[in-house]
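So, chain A:
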Amino acid sequence: ACGGASNEEASSEGEGESSEGGSTDFSVAMVTDVGGVDDKSFNQSAWEGLQAFGEENGLTEDEGFDYAQSESDADYTTNLNRLVRKDYNLIFGIGYLLQPAIKEVAGQYPDTNFSIVDAVAEGDNIASITFKEHQGSFLAGVAAAHKTESNQIGFVGGVDGDLINKFESGYVAGAKSVNPDIEVDVQYAESFAAADKGKLIASNMYSKGIDVIYHASGATGNGVFAQAKDIKKNNPEQGVWVIGVDRNQHEEGQIGESNVTLTSMVKRVDIAVQDVATQAMNGEFPGGEVIEYGLADDAISIARTNEEALTEDILSAVEEWKTKIVNGDVDVPSTRDELKTYVDSL
Partner candidate 1 sequence: MDYVIEMLNIRKEFPGVVANNNVTLQVKKGEIHALLGENGAGKSTLMNVLFGLYQPERGEIRVKGKKAAITDPNIANKLGIGMVHQHFMLVDTFTVTENIVLGSEPRKGALVDIKKAEKQVKELSERYGLNVDPKAKIRNISVGMQQRVEILKTLYRGADILILDEPTAVLTPQEIKELIGIMQSLIHEGKSIILITHKLKEIMEVCDRCTVIRKGEGIGTVDVKDTDPNELASLMVGREVTFSTEKTKSDPKEIYLSIKDLRVKDVRGVEMVKDLNLEVRAGEIVGIAGVDGNGQSELIEAITGLRKSTSGQIALHDKVISNLSPRKVTQSGISHIPQDRHKFGLVLDFPIGENMVLQTYYQEPFSKKGVMNYKNIYQKAQSLIKEYDVRTPDEYTKARALSGGNQQKAIIGREVDRSPDLIIAAQPTRGLDVGAIEFIHKKLIEERDKGRAVLLLSFELDEIMNLSDRIAVMFDGQIVADVKPEETDEQKLGLLMAGNTVEKAGAE
Partner candidate 2 sequence: MSFFEILQSIIPQAVFFAAPLIFTALGGVFSERSGIINIGLEGLMVMGAFVGIVFNLAFVDVFGNWTPWVSILVAMVVSAIFALAHAVASITFRADQVVSGVAMNFLALGIGLFLTKQWYDKGQTDMVERPFYTTDIPVLSKIPIIGDLFFSGMYLTSYLAIILAFVAWFILFKTPFGLRLRSVGEHPMAADTNGINVYGMRYVAVMISGALGGLGGSVFALTIALNFSHATIVGQGFMSLAAVIFGKWHPLGALGAALFFGFAQSLSIVGSGIPLLSDVPQIFLLIAPYVLTILALAGFIGRAEAPKALGDSYIKGNR
C-alpha cells in the first residue's frame, strides 16, 4: 500500500524527465536475465521487439525504451527498481528466473506495470507471458521422427526443470505421435554453459545410432552442434541432425556446403513483447492475465531455412500436425505427467 508513496518520492528525484518531451507519454523497458541483450537468444529477441516497438511509435532509446542487463540473479531486483525509478510505464522481466523478482517489485510499485516472460507471476499489475514451447517442440518431434532412419532420436536439456521439461514433453509427444515405437533418449547437462558436456552427450548419442538431436540447452548446445558438424565433416553421407532452439540456429549448423541444422523451434519473444507493449500503450494492459503465445499466434514456429533437409513430406506432415494443434484436435502435453498420459493414449 505504501508502495505508491515511495514511487512518488522516487519520481520526484528521478533524473530522467523522459516522458514529457517524447511523441507519446508511454515508455517501456526490460531487464535481461544473465544472458544479456546480445545472447542471440530470447533476451536478444525481446530487445529486438522493444526496438521495433520503439521505432513504430517514434520513441527514442534511453528515454522511450531501454534495457538493464543483469550479471547475476541478485541483480534482477536492483535492475527492476532502477527502471521503476526512471518512471517507465511498463517493465518486462525476460526469463523465468526473474519471476520472484518481478512479483516482489510489482507488489511494491502497484502504479507501474510489469510483464514477465516465460513464467507466471500473480498480481494486478503483472502480465505473464508464456509460450507454448511444447507445441513447437511437438512439431520438432514430428520432423525428427520423419527424418530419423534409425528410429532413435535424442533430446539434450540444459537444467532439468519445468521450463525445459515443456520442450522435452512436446518433443517426445510429437515423435511418438508419428511413430509410437520411436526411442527418445533424454539427457540433461545440468548446465546451460557446458559445451564440453553437450559434446560428450551428443557424441554418445550419435555413436549409439541416434541421428537427430533436439537441444534446449543454451551454450551447452554449442557442443551438440560441434559434434554433429564433426561427424558430418568426416562422413558427409551420414545423416546427423540437430534441431535448434529459441531462434533459427541455421547458421550454427553450417558446415561447408551442407548444414546439420534440420530446423529450429523458434520462439518469437519479440512478437509477444511488442504485442503486450502495444496493448499497454493503448490502455489495454492485460494486468493479472496469463497470455500464452503459441502456434496460432505465429509466436512459436518451426524454421524452414534448411529446405534440402526439411523435405516436402516432412513439411506437409508438420503442417498437418500444426493444423490439428491449432484446431485443438491435439492437446500437446507440457509436463512429464501429461506426456505419460498422452503416450499411453496413443
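Definition applied: contacts are C-beta pairs under 8 Å (C-beta built on N, C-alpha and C of every residue); 3 or more make two chains touch, one makes a residue touch a chain; residues count from 1.
Regarding selection, all candidates are chains of the complex that A comes from, given by their letters.
Everything numeric in this text was worked out from a predicted model, so none of it was measured.
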Query - Interface partner of chain A in the complex, by touch - 1 or 2 - result: 2
Query raised in the report: How about chain A: which of its residues touch candidate 2 in the complex?
Result: 35-40, 44, 187-188, 190-197, 199-201, 203-204, 207-208, 218-219, 222-223, 225-226, 229-230, 233-234, 251-252, 254
